[in-house]
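Yeah, one chain of the complex is gone here, protein chain that is, but the others are all in their spots.
Then we have chain A:
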Amino acid sequence: MLQLLTWGGALDCPSLDPACLAVETYIRLSGLPYQRQLVNNPNASPTGDLPVLIDDRIWVSGYDRVMSQLIKTGNDLDKHLTAQQKALAKGYMSLLQTTMQDCLLFSWYHDAKNYTSNIRPSLAHLIPFPYRYIVPMQMRKRAKARLVPYGVELTEADKNRSVFERAREANRAESVSTLMEGGWHHMFTRVREGYKTLQTKLGDQKFFFGDSPSTLDCVAFGYLSLHYFPKLARDRLRIILEAEFPSLAKYIERMRDLYESSSTLSSPPPTAETKTPVLPSFFNSIAADPWAWFQRVKSERLVNPFASTETGPKKSQAELDFERKRVWSIAAGVFSVVVYVVWNGLVRIEKIEDGDEAYDSGMYDVEEDEEMDEED
């Protein structure tokens, strides 16, 4: 049984990652039974990229490798295509995976409102605990690098904006002027060109190459559904698709129906007991058995850092000297930080006497004085 580790769905989309959705659509349309696990964590993948396909004992990760593995198992959706059609399909897939995906990243990450009110909350909701503070930042960083060649610069969403400004932004009504704001960006010209190219290719056909679906249809659905289905705060891509490219929009809806109806071919999703093993990582190993982790670290690092382990090769004198120097320099660094902190009064150690008692005794003193005065 195939097992697929993917990103889960959010924002009214079956998956938040286009490559995962494309692969899943492919598996469903080729009628293969599979189990799905929504790991929502790129750390589960050997290359740091989902989807991961586990076929018996073979792990493959990343869109290209997963697809070639699927084709190897004898399920080629492109059997009915001519060599020329296969060649063109490769070109259209490149278009979807690069330019069209970059336009989506622009809409998600460049528009601060989309990012703060839709994308970031969805990601935070999906990603498991310690990773939700790391993975969205990595994703944004990657999007930033991908948008540089287009001359698009991502600025920090919350930087230099006060709480009041953010609240005002969130409450501002979606007027025509806010819709127009940034609506003429050259990335929207690019996305229109892309939609036009795809719509022209599609024409009046049911699928890109005739009446039966091919790999290109899976990829097109995977990538375009994220343009079309999410209801973002500023869903310009959706508006452009609906208003200017209606037959492409209808195609995406048709593909969604097909995607959902073919799910009967696959086995039901795994229950909590049949969990797929996830690759060991720093957080996983702590979470699984904290005591064993602590023991390991203690035996390896803390007890005797200079002693060579029994199983490992014996360390040379140079290595031991290096480790000794490293420990001393770390200790010296920590010591100097502590001295700096205490010296500059960042943390003060003072002995404070019990204030209440002192105050009270003072009061009594006064009273005693008064009494004495009265006696005088």
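We adopt the following convention: a residue touches a chain if its C-beta (ideal position, glycine included) is under 8 Å from a C-beta of that chain, and two chains touch if they have at least 3 such contacts; residues count from 1.
One rule holds in what follows: contacts and distances are computed from a predicted model.
Missing chain, UniProt protein name, picked from "GST N-terminal domain-containing protein", "Nuclear transcription factor Y subunit B-6", "Ras-related protein Rab-7a" or "Glutamyl-tRNA(Gln) amidotransferase subunit A, mitochondrial": "GST N-terminal domain-containing protein". In the complete assembly, the contact with the undisplayed chain comes from A:Arg146, out of A:Arg146, A:Arg238 or A:Lys315.
The missing chain, though absent from the display, is touched by one residue of A:Gln69, A:Thr99 or A:Thr116; that residue is A:Thr99.
Note on the undisplayed chain: of the listed residues A:Gly48, A:Pro121 or A:Pro290, the one touching it is A:Gly48. Between the chain not shown and the residues A:Ala83, A:Ala243, A:Ala318 or A:Leu346, the one that touches is A:Ala83. Remark: the residues of chain A touching the chain excluded from display are 47-49, 61-62, 64, 83-84, 86-88, 90-92, 94-95, 97-99, 142, 145-146, 151, 186, 193, 196-198, 200-201, 203.
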